[in-house]
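Structure below; questions to follow.
Every protein chain but one is kept in place in this view of the complex.
Going by the order they are written in, the chains are A, B and C; count residues from 1 in each one.
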Amino acid sequence: MTASMDAAELLRCYEQMAIIRGTEKAAHDLFLAGLVKGTTHLAAGHEAVAVGASSALRPDDYVFATYRGHHHAMARGATPAECLAELMSKATGVCKAKGGSMHLTKASAGMLGSYAIVGAHLPLAAGAAWSARLRGTDQVAVAFFGDGATNIGAFHEALNLASVWSLPVLFICENNLYMEYTPIGSVTAVEHPAADRAAGYRLPSEVIDGNDVVIVADAVGRAADRARAGDGPTVLEAQTYRHFGHSRTDPAAYRPAEEVAQWLARDPLDVAAGRLTELGVAEDEITVAAERAAKTVADAVTEARAADAADPAQAFTDVWADGGHQWRT
Amino acid sequence: MTASMDAAELLRCYEQMAIIRGTEKAAHDLFLAGLVKGTTHLAAGHEAVAVGASSALRPDDYVFATYRGHHHAMARGATPAECLAELMSKATGVCKAKGGSMHLTKASAGMLGSYAIVGAHLPLAAGAAWSARLRGTDQVAVAFFGDGATNIGAFHEALNLASVWSLPVLFICENNLYMEYTPIGSVTAVEHPAADRAAGYRLPSEVIDGNDVVIVADAVGRAADRARAGDGPTVLEAQTYRHFGHSRTDPAAYRPAEEVAQWLARDPLDVAAGRLTELGVAEDEITVAAERAAKTVADAVTEARAADAADPAQAFTDVWADGGHQWRT
Amino acid sequence: MADLITYREAVAEGLSREMRRDPAVVCLGEDIGAAGGVFKTTVGLLAEFGPDRVRDTPISEQAIVGMAMGAAMTGIRPVAEIMFSDFLACCWDYLANEIPKMRYMTGGQVTVPLVIRTANGGGLGFGAQHSQATENWAAAVPGLKVVAPATPADVVGLLAAAVRSDDPVVFFEHKGLFASRGEAPPAGHVVPLGQAATVRSGADITVVALASTVPLALAAADELAGSGVQAEVIDLRCLIPLDMATVLASVRRTSRLLIVEENPYQGGWGGTVASIVADEGFEFLDAPVRRVAAACVPLPFADALEDEVIPTVAKVVAAMRSLLDY
Partner (left out) sequence: MADLITYREAVAEGLSREMRRDPAVVCLGEDIGAAGGVFKTTVGLLAEFGPDRVRDTPISEQAIVGMAMGAAMTGIRPVAEIMFSDFLACCWDYLANEIPKMRYMTGGQVTVPLVIRTANGGGLGFGAQHSQATENWAAAVPGLKVVAPATPADVVGLLAAAVRSDDPVVFFEHKGLFASRGEAPPAGHVVPLGQAATVRSGADITVVALASTVPLALAAADELAGSGVQAEVIDLRCLIPLDMATVLASVRRTSRLLIVEENPYQGGWGGTVASIVADEGFEFLDAPVRRVAAACVPLPFADALEDEVIPTVAKVVAAMRSLLDY
């Protein structure tokens, strides 16, 4: 059983969340400035899920995320600069500008990808957990996914097989009440799309406050301990909310104003700040952390802007393990 | 609520089951005689599920079955002769010898197909139920599937959507304890692969004796009444057993002898005969029904043997609704 | 001249015309109702036809297409939307094994009159899992009809034919064309499936194109017209049925063939067209049959890289020149 985090760790998490928030804000501004192309799915509002989980996981554990994955990439160690560079199609992008916002990956930090086909990565996380077992390590694998992913076939197949093989994998649903523009409640037979399905796979589950980084860290810590102990998978349903629309083109007009207001009032950064104060951390310590975060983001923007554009020749590398793309003689 | 069947209906069901049993026995013999090609999946032992369900359903209801579907085709009205002719590649086959054993279909009787991709037909049944709703009829659709189908994605997607739209569809699992050669218990997280999943879709479920035609008819009748009343889908798990291997090439050596013996002792034909006796039906009435069934099968074999072989030109018909196969000019 | 509508508007227009005409036509898919579709191609349908005929679904591609099939087998004419054509892979069993085979396997007992609409193709910087041109996947499956319109009028006319078809149709709407404008088609406009359109006449070279590559081919033809080359541009409109009669008749006149497709060269639809011409049109040819196709790599995110991979006017012009200089 992992102990609840101390003030120092909580302050680190607060700063990490502020960095993620600031980096996404910068990405949004760069998009408006025409410097970010394609589409982006901001995780603003979800930061506590990623930072809390990473705080409870080990560096050698594996994380699999969705196209809404900026927070997971950075929480696991991708730098704001290499993430922004990716979105800006720069040569220094974390994926060489070949993946983009929807596919941020930092394999060296165990962040094994952001997947843009809903639900597809749940079996992958189970497979990574199986691999850990086969290699005799006690690593765990974690799949983060949205509420909408709970109604697709891959979810069902992954949870059943992970349970039968008792794999060290965590299935963590970031339930933000909506799919793209449609409420999850209108297309799902049960109230808690992930947690209420767990029993069908004989798996334990918990519905938790996804906006409280400490609650997330504790729940993930417990689940990871179970997994490492050989007790199999856990389903966690973290209740959270996205501060913006589904993607950059979405004003999110379909969300009732009171609902939005109520959730903005539970901003994970404010919740963490409140906890810090409770723990006796001085107001200015928190301010200093926020300022450090702002500086980190500002430096990242400068670095990403200064980086070279991706070389078009890169379009023809990395198809095969030999680095090339030759498919015929 | 459908009333439990009377002696006359039970006797009809008994005879129907005997016809199915005899027709499959004949198919097996014809296979050994080299007159049936490809593969066959005998339903021997499952007859009560098909005949009981058909007894409770209406002629205008829809049934979707699997590659193990001889019993459903005949229970819905496909004649033994046209089924045997199909297996024997005759022109008079119920699918013109283009489908074969795995795809027996009798659309005119609401038997909308036998599907050989595990689980694929569950969404189809939901769609037929949706269609009935859209057309303002009170038809119900039924998907029969095996225990193994409960671990594939299409099962999950179909049950969730059918529940959310409260469709008039029945999901009936024929749990015969095995997939091909592997016990379902070894690859499924819950004890009852279908019934124990129902709650995850907020659906009612029942585990029933699939070898007792009366119990099946009553359960299906109740579920159909609910569906027609607009109360949505029901999951039924009928416990049964196949008397032979998975398919013609399988001696089923993986099944413990005691298990086989115990189930053979609960042959659905014997169970029905016992009930008939309880209802005061005379022994010779039952014998006469059995003899009629044997005669029906013998005539069917004669008819199928006498039929012309399928015309090779038929390979190029029925691709398109216009009857042809032209894909280019 | 007639008023203009966008390709995007044409989809909603085509759908509503058919839904007004036939009450058996219903739509289902993700976010197609209140949201009007993520590409705004179903705007107005919920308001006009109501929630029974315009249904939002969960993220369940197999259930969407599988339910459409079951409904189509029992008297309904469903139009199912799969948001991005890449996601056809999530319900491929239905497109490859169920829908196209049902009629044949049952000896003609059952028909499956449905349409699967999907947003196809690249050029928007959506990355490897949201940018593929997958019409070749469907064109490789006997039993499916495959449509890919290039203009708003064709969207309406081909959608009408697709919805009225008793055969299953996969209808590819190109993401890169949604914002393009064209003449609004008259009432009752129907374009029969399987008839290519010769959108530019010329005697020097035949350029066969589809959907997004039609404007590329036309731009390239215009560019070469400057140097006195008269190129004939054929918009196939459909891959199945495939109008080879129009292609072969054109090559007979021009003796030169360039195929421009967004599919990767490996397994792209151009291979089937090229092989038919290399067989049945062999004697017409005065030059090699050439294909401008996507490079055989996944689609990269950065637009500078994506341009390297997908067909461009410059690549088409260069290929045309190489054949003309042959």
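One rule holds for everything that comes next: contacts are C-beta pairs under 8 Å (C-beta built on N, C-alpha and C of every residue); 3 or more make two chains touch, one makes a residue touch a chain.
Bear in mind that the values here come from a model prediction, so they are computed numbers and not experimental data.
Q: Mind giving the shown chains that are in contact with the missing chain?
A: A, B, C
Q: If the hidden chain were put back, which of A:Gly113, A:Pro168 or A:Gly232 would touch it?
A: With A:Gly113, A:Pro168 or A:Gly232 as choices, the missing chain is touched by A:Gly113.
Q: Who touches the missing chain here, B:Lys98, B:Arg133, B:Arg197 or B:Arg275?
A: Of all options in B:Lys98, B:Arg133, B:Arg197 or B:Arg275, contact with the hidden chain holds for B:Lys98.
Q: If I consider the whole complex, including the chain that's not displayed, which of A:Val36, A:Ala53 or A:Ala132 touches that chain?
A: Only one of A:Val36, A:Ala53 or A:Ala132 touches the chain omitted from view, namely A:Ala132.
Q: With the missing chain put back, one of C:Tyr7, C:Tyr104 or C:Phe171 would touch it. Which one?
A: C:Tyr104
Q: So which of C:Asp31, C:Asp93, C:Asp154 or C:Asp243 would be touching the chain we can't see?
A: C:Asp93
Q: List the chain B residues touching the unshown chain?
A: Output for chain B: 37-39, 86, 89, 93, 95, 97-103, 115-119, 148-149, 151-153, 179-182, 186-188, 254, 309-310, 312-316, 319, 325, 327-328.
Q: Hey, which chain A residues sit against the chain that's not shown?
A: Residues of chain A in touch with the missing chain: 62, 64, 93-99, 103, 105-108, 112-113, 115, 117, 120-132, 134-135, 141, 153-154, 157-158, 160-161, 164-165, 314, 317-323, 325-329.
Q: Identify the residues of chain C touching the omitted chain, counting contacts across the whole complex.
A: Residues touching the hidden chain, for chain C, are 86-87, 89-90, 92-93, 95-97, 100-101, 104-105, 127-129, 136-137, 139-143, 240, 242, 259, 263-272, 274-275, 277-280, 282, 285, 287-291, 295-298, 300-301.
Everything that follows uses one rule, which is that only the chains that are shown with their structure count from here on.
Q: Please give the pair of chains with the highest number of C-beta contact pairs.
A: The chain pair with the largest number of C-beta contacts is B-C.
Q: With centres defined as the mean of C-alpha atoms, identify the chain lying farthest from chain B.
A: Relative to chain B, the chain with the farthest C-alpha centre is A.
Q: Can you check how far apart chain A and chain C are, centre to centre, with Cα atoms defining each centre and the answer in Å?
A: From the centre of chain A to the centre of chain C is 36 Å.
Q: By the touch rule stated above, which residues of chain A touch at least two different other chains?
A: Where chain A meets two or more other chains at a single residue, that happens at 151-153, 186-188.
Q: Two or more other chains in contact with one residue: find those residues in chain C.
A: 57-58, 60-62
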